[in-house]
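With one protein chain removed, the remaining protein chains of the complex are shown where they sit.
This part shows chain A:
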Amino acid sequence: SFFPPKLFKRQTLCDMIPLVHSVSVDLNNDASLVIDIPDALCERDKVKFTVHTKTTLSSFQKPEYSVQRQHEDFIWLHDTIVETEEYAGLIIPPAPPKPDFEGPREKMHKLGEGESSMTKEEYAKMKQELEAEYLAVFKKTVQVHEVFLQRLSSHPMFRKDRNFQIFLEYDQDLTVRRKNAKEMFGGFFKNMVKSADEVLISGVKEVDEFFEQEKNFLLDYSSKIKDATAKAEKMTRSHKNVADDYNHISGALNNIAADNNTAFKKHLEKCAEVFEKLRKVEDRMASDQELKLTELLRYYTRDIQAAKDLLYRRARALADYENSNKALDKARLKGKDVAQAEENQKQCLQKFDKLSESGKKELTSFKARRVVAFRKNLIEMTELEIKHAKNSVSLLQGSIEVLKSN
C-alpha cells in the first residue's frame, strides 16, 4: 500500500485547532474520570484508537489505562447502551460514524495512475495534498470518537455502565466479547428505533405541553439541520477545490520558470510561491470552517436523532400505558385477571412517568448544550476565519510590493 501504517499523534492532529472539543462543551471537567484519545494508528482500512483513561473512581481496578480500540468496539458499546432498558429515558450519545477514507483513497489512486505523466515537483505536491487530506479525515474521526466516550463519562448514569468500564479497562481485543454480546441481546430496541418518526407523528395524543412542543421542534429542526449539513459539506468541498487549483497554478508557474532563462524567471518563481502560500491559507480556511461549522452541524444532526429516539421511547411507553389502561378496563368488565392488569398498568405508568421525568431533564439540558456548543463553535470559527483572512491580506500585500519593485 501507498501509506505504511501511520501513527497520528495528538500533537499533529490538534496543532491547528484548540484542544478543547468543539462540538460538545464541558466534558472532561470531572477529574474523577478523564478520557482522551492521544493517538490513532491507520493500517490499511482499519483505524486503531488508543483510548487513555485516568480515574479516581473505586469501581476501576487501576487509576490509569491505555487500550487499543477499533471503530466496531465503539459501535458495540453504543448498541449495548441503547438496548439497556434502564437508559430508556436518556438521550443516548450518538454513535461515531465510521472513519471515511474514501476521499483520500481516491486521490491516492489517481496519484498512482498519473505518476508516470507527472513531473517530480507535481508528484510531490499531490502527495502533499494527499497527506493533508488523510490528516483531515483523521482529525475528524478521532474527535468524534473521543466526544462519544466523553459524553458517556460526563453523564452520571452512563459513566457507571458496566460495559463502558469494560471498554475502558479490558486490555485484550474486544472482538470476541462483541460477538457474544450480539447474540445475547438481539438488537430489539435498535430495530424499533428506526421507525421513530412515523409513530411520533401518527401516534399518541400528547398530554404534556412540554413534550408536544419538543416533538414539533425536534421534527422540524431535524430535517433543517440535515439539509444545512449537506449544503455545508458541498460548500467546504468547493472551497477545498479552489485551494487545490492554487496548488496546480503554482506548479504550472514553476514549470514555466524552470524553462525560462531570462530575468523574468525570478518573477515567475515569486508568483509560484505566492500561489503556494495562498493555497495553504485557503486550505486552512476551508478545513477550519469544516471542523467548526460542518462538523458541528453533523454532530447535532445525530444528537437530534438521539433526542428523537428518546421521544419515541417515551411515546411507546405512553402507548403501552394507554393500552394497559384499556386492558384493565376490559379485565374489570370481564372480571378476570384484574389484579394482573392493574399491576401491568401500574408498571406502565411508572415507566412512562420515569421516562417523562428523565426525558424532560435530558431534553432541557440538551437545549442548553446545543446552544452553548453553537455559540462556542461559531465564535471559534469566526475568529479563525478572521485570522486566516488577515494572513492572506499580509501575504498578498507583501507579495505585491515585491513584484512591483522588481
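FYI, contacts are C-beta pairs under 8 Å (C-beta built on N, C-alpha and C of every residue); 3 or more make two chains touch, one makes a residue touch a chain; residues count from 1.
Note that in this section contacts and distances are computed from a predicted model.
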| item | value |
| --- | --- |
| Chain not present in the shown complex, as UniProt names it (candidates "NADH-ubiquinone oxidoreductase chain 4", "Calcineurin B homologous protein 3", "Sorting nexin-2" or "Carbonic anhydrase") | "Sorting nexin-2" |
| Residue touching the undisplayed chain, where the options are A:K160, A:K234 or A:K346 | A:K234 |
| Touching the absent chain when the full complex is considered, from A:L57, A:A124 or A:I386 | A:I386 |
| Hidden partner interface residues of chain A, rising order | 217, 220-221, 224-225, 227-228, 231-232, 234-235, 237-239, 241-242, 244-246, 248-249, 251-253, 255-256, 259, 262-264, 267, 271, 274, 278, 367, 371, 374-375, 378-379, 382-383, 385-386, 389-390, 392-393, 396-397, 399-400, 403-404, 406 |
